[in-house]
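Questions regarding the structure given below will be posed in turn.
All protein chains but one are shown in place.
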């Protein structure tokens, strides 16, 4: 999931011809002042922190300026601030337009229908989740024919747009569809799409590109705005790595098993902090890699929960024990293992002789790791 | 049907990345000499008349040159020549490559399947009609998924290409498909596609763009290589105008009725020279326009065969009589009319009072117009 | 009886406010067709020939429970009109519009097929069942109820032939104009089983043209599946190769699609092929007098 920052999303919009306010990205207050002084961005202008979290307006991450000096000042105030855990490094400076109504438009996937869906609402400028569903129009789009003109007309009508406003919406919707398909997007959202005089303009841009389509989009390869360094390493090793806010590390193979493991830990009062999902595999090499990666995340205790399917449990256990030896004593952590499946008894014996607790029962194992994280021995 | 001359087809090929010999278009022998002298086209080279008819090689419309002087000489010989009714105005100069096997590749429509079809044959360089059908592989392509990689692999295998040759074919086939779809082509053909060292190269290019898609391809609007001036006027008036090699003009409404009329004329020994098909309409204005256009084609005799459906025959007859008055006496021609359908009797009466023979029976009418063309009175 | 259209057919006219749309809405109503709605974006609330106009197919269908549509919109917008009709859940669409790019028509055909909508056309005169309903533009005057089913790739030639059959004192169950384009929604092979299954159709007249292989395909089908007598005619015997004879589909290309080939195929399938259209009524009459009713 590659979430594009607003300014990157708007670059994509620009490429596809979607109407935008005049604007530029700056990374310092001096740049902000210069951009307004030279007229690159007309005054008055708005300065927006380029962070991925929502609610920037209320959070002080959006400011206005009427003069170059004010622009510098506003930029100084926002740049470097911490917004919902993200440090603000970039600002988008844009002309402040005289805005009429604010609308909502997006394209995303309807999984149940297995079809893309065009969503529009006359109530833009707020989180779409907070909008009354009857004020949202959803039209499924068949990928074999694309977004049809009649569907675009229906969207305009639902938004209450007629005449030149409807006319200015039409190519924007067509472009959104193009972006959704050609850029392999999961979500393309304009919120708000604002009425400015006799046309509509995209004031914001939310574009999420699908990770799995990265092989045909090298242009997004360098954009990993929302990943921690460890997540990045995990990605390279094809291990799903997710950081949560607890202190127990979980290594499991398979998303379902991982989630079930987290659910059990929580049941016993544990707080998962990091989880590594090896995917469906029980490849001993991958288990070992995950183990070493986990060590770098410095958890209070680790729960390894692997179901040995194709590979035998003893092979997995041997790999794990070898990986453990590579972790310096100072970085060791309490480990509770649960290896089940093919050749289970032999695997458990190997772990035990290396001093690792292996518990077959998920309840017991869960309880043990929670205890260990709270300072007790596993 | 916009048939692109070879050089225009190759410009399309180049845009889509299909491998071509180095070459350029020239319109004078001096240009031919200069192109080879400056190295724009490496020597030895081949000079090909840019006409739409086939069989240029045997017809003397393709020559070779090893020196700039020879290039000038060859260009002089070809430019201005008349080839199957077309005057040669342009030459394509290309490097002469060391050619191995010659292959055939094309994409066209299979009407019965309602699917595009990829045709390949290892016997290229000759008219595909003359190739044994068992030496041609046909693969229908579903437009919703496009030309699949496995289909390209099958084509390569059928052509006997492996290794780097197969690898060089693959993107060419993908490009052909792109051209077929994006350029609204009726036919995209490479014949021959030649083996040159370890790759395949398009030696010829045949691209036919669909007329009906002209509204989204302004780039082809100016290319009407195969139309006579009268055909061009007819096109603007949305009248199908076809010149044949006889001397009887036929105006009818509807393709089927037109063809049936021609069939009858031929049966009676007549030779249709021009036909105008008004389409399904019986709009009196269009009948009149067709009549005036026909006058400019100077036929020996004209057969007007209109079935009055929505419009009444008397309205059509009135329009026709008015149009006749606009033709100067010197340009008049014997006319046999056959107006049938709605309000037939009234229409026939109007024609008769203007001195026009109107015969209800297609046999009689056909015989009368053939007689008139042979110098008898209609 | 009849096929495809009958007294239950409720028609929406897409593009009703255009010249053709208006003229033929009137003609259809004169024929007896239930034209229940028209669609032209932005014209909702108005009416044409007494027929209410809606902004969209969905709205027209919701208001009138129509089950057939007739498309008159210009070629660049025909693809969209068809998709709209299909998405609205219509059963039958007659596309009168000509000059639709065949690449569009490929998408339209295959999309309609997924969704179970039947297309007649494009570039076609439509369907008429005398005494019951007409969807399209065939002149009302040519028809007379009777036992002959007519399928044709032509327009006015069909009018002529149907007129001839009617004037001969015979008449038609249903006449289907399939259209003259290279890609059509319903071909001879698709239409033949309908007429074969219709109990009131005693004889089938099939009017073909040069170009393509639809007649050859039909001959194969007739040989295997059609028990009723078929009278054929192929226009374009005298057409030179490489010339498009008016219809986009009517062209002899690369030696294929000649009248001779079609005629031979049909004859080998037991079809009696007329050499000229004016021979058809007599052949039909003779055949009907021989056949059991």
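As written, the chain order gives the labels A, B and C, with residue 1 at the start of each chain.
In this section, a residue touches a chain if its C-beta (ideal position, glycine included) is under 8 Å from a C-beta of that chain, and two chains touch if they have at least 3 such contacts.
Nothing here was measured: the structure is a model prediction, and the numbers come from that model.
Listed residues B:3, B:37 or B:142: the one in touch with the omitted chain is B:142. Interface residues of chain B facing the missing partner chain: 142, 144-145, 148-150, 153-154, 157. Listed for chain A, the residues touching the missing chain in the whole complex are 1, 109, 111-112, 114-116, 128-129, 142-144, 181, 184, 186, 210-213, 215-216, 240, 242, 244-245, 252-260, 262-267, 272, 275, 277, 279-280, 282, 306-310, 340-342, 361-363.
Going forward, only the chains that are shown with their structure count from here on.
Top contact pair of chains, counted by C-beta pairs, is B-C. On a Cα centroid basis, the chain most remote from chain B in this structure is A. Work out the mean CA point of chain A and of chain B, and you get 55 Å between them. One inter-chain figure worth recording: chain B and chain C are separated by 28 Å, centre to centre, where each centre is the mean of the chain's CA atoms.
Contacts with at least two other chains are made by residues 107, 110 of chain C. Across the assembly, chain B contributes 144 as residues in contact with two or more other chains.
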